[in-house]
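Missing here: one protein chain of the complex. Every other protein chain is in place.
Chain naming follows the written order as A and B, and within any one chain the residues start at number 1.
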Amino acid sequence: MLSTGAKFAKGVDMRVAVIGVGLTKFGEVWTKSLRDIALEAGVKAISDANISAADIDAMFIGNMSAGRFSGQEHLGALVADQVGVSIPSTRVEGACASGSLALREGVSSIMAGLSDVVLVGGAEKMTDISTEYATTGLMGAADEEWEGFHGMTFPGLYALMARKHMHDFGTTHEQMASAAVKNHHNATMNKDVAQYPFEITVDKVLNSAMIASPLTLLDCSPITDGAAAIILCREDLAKKYCDTPVYVTGSGQASDTLALHDRKSLTGLQAAVDASRVAYKMAGIGVKDVDVCEVHDCFTIAEVMACEDLGFCKKGVGGKFIEDGNTQIGGKIPVNTSGGLKACGHPVGATGIKQASEIVLQLRGDAGKRQVNGAEIGMTHNVGGSGATCVVNIFRR
Amino acid sequence: MLWRRFRNKYHLIGTYCEKCKTGFYPPREVCPECRRGGKIVEKQFSNYGEIVTYTVVSAPPAGFEKGAPYALAIVKMDDNGPNVVGQVVDCDDEKLGMGLRVETTFRKIYEDGKEGIVQYGLKFMPITHENL
Partner (left out) sequence: MNTGIVGYGAYVPRFRIKVETIAEVWGKDGEAIRRGLLIDEKAVPNYDEDTATISVHAALNALRRAKIDVKDIGAIYVGSESHPYAVKPTSTIVGEAIGASNDYTAADLEFACKAGTAGFQMVMGLVDSKMIKYGLAVGADTAQGAPGNALEYSAAGGGAAFIVGNKKNEMIAKVDETYSFSSDTPDFWRRNLAKYPSHGGRFTGEPAYFRHVKNGTEGLLKKMGADINDFDHVVFHMPNGKFPLSMAKKFGVPMEKMKSGFVVQKVGNTYSGCAVLGLAAVLDVAKAGERILVTSYGSGAGSDSFAFTVSDNVDEKRNLAKTTQMYIDNKSYVSYPTYAKYRGKIC
């Protein structure tokens, strides 16, 4: 594969700030449609930034599958219509990484001088169709012609990686489960947003219904309705709107083969390794400088691999690293303080923006009971498909 | 429209870069390593291989309910062939595992509802008699 654009990383001086965040409650939101939740998150972010809609120059909306899930395409126009603006509004799609891609588009727009203030959002309405059809729809993020064709599912793809990781490194199901237990615990401190803010145990994970062996129901992130939005603005304008801006200091994005079986490694995501290298370099930091991180734990094994791919621990020991408490709040590197995809919920297109929102709240010191003390640098790790797209964004107080 | 892929779906026919000696299944038209310098030819890979990793899916997508739970595996094909993904059928639960030797078997993959097209393709099954 060709390199991932790391050559551009050095010397890029990011000059973008986040001045507002807005999140809907994640879960099965029966009373609200896609447009309702998209609008709600947008309005919350606009209020949080203390701006008016008229201040926004452009919008980028992350969404994976509104066409399949709600029969609605043309999301950019839908959101502009709901907000009541006539500015450029564009949908961005990169499967479960759609949100972070939207964020990168917003950053690019400001860096290019096309916009001063940008709303980037993500929304997904997933519960209006049956679980079987949602499973089929989500497989659109993998290789439909060569994986979906065989009855492959997303839990199935990650199960293939989990089995290999267990085989190659001795990772245990208990270790993987400890990530879910920790994330559920964190979600209890994020009740306003989290879909499942309750405690679970390792035993519960191990004994829940089998979905794709070795992964059980509680190894998997849920099907979720939800939306998130953040307001980006030119760094030099940030203080005009906000006393506590948070800055985007690094962003890396990388691609890998669409199909899992085509990859050299089945126990890690090369795109995550590549994207994080670019982001670290751009931000001028090392992994040890990261105080808090939201990773893409669509399945417990994904969090194990993320810890390894991002460099929090050595290859192969991610399971033990999590089990030993290193990723708890108060641990070496707190991971998924929001509850992660597992317990906060995973409205696919919104996830990247929700991750960014959580990091912004942490860096502002607004994370309440789940606050990581003195957090100055935060990071998000957002994966599309089984690792075909990965975006790593770095933020600083 | 999978009709255009029948040749590849019914047989393990992919492509091969003669320069770096790498096999691709599904077929690739451009070698990711050699780029335009590669030489891509069509290749029939071995129908035998070994399970690299596997899972048993209990929560199937729409259209696959009847077979559930079913096993899916990534199989490394013999003679330095590519990794191929597919279901594993006619295999006892206790036999399914890493390293199991399997061969391809022509099966129905799914039906487009009761009135739609029946899709066929290759799955894997344990080798019962080597070389037969």
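Following the convention adopted for this analysis, contacts are C-beta pairs under 8 Å (C-beta built on N, C-alpha and C of every residue); 3 or more make two chains touch, one makes a residue touch a chain.
Only a predicted model underlies this, so the values are computations on that prediction, with no experimental measurement involved.
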Q) Missing chain touches which shown chains? A) B
Q: Quickly run down the residues of chain B that touch the omitted chain.
A: 6-7, 10-11, 65-67, 87, 89-90, 92, 105-109, 118, 120, 123, 128-129, 132
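Convention: only the chains that are shown with their structure count from here on.
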Q) Which residues of chain B touch chain A in their complex? A) 2, 5, 9, 24, 26, 32, 35, 52-65, 67, 69-70, 72-74, 82-87, 98, 109-110, 119, 121, 123
Q: Would you tell me which residues of chain A are touching chain B in their complex?
A: 1-2, 130-133, 135-136, 139, 145-153, 155-156, 159-164, 167, 209-215, 259-262, 266
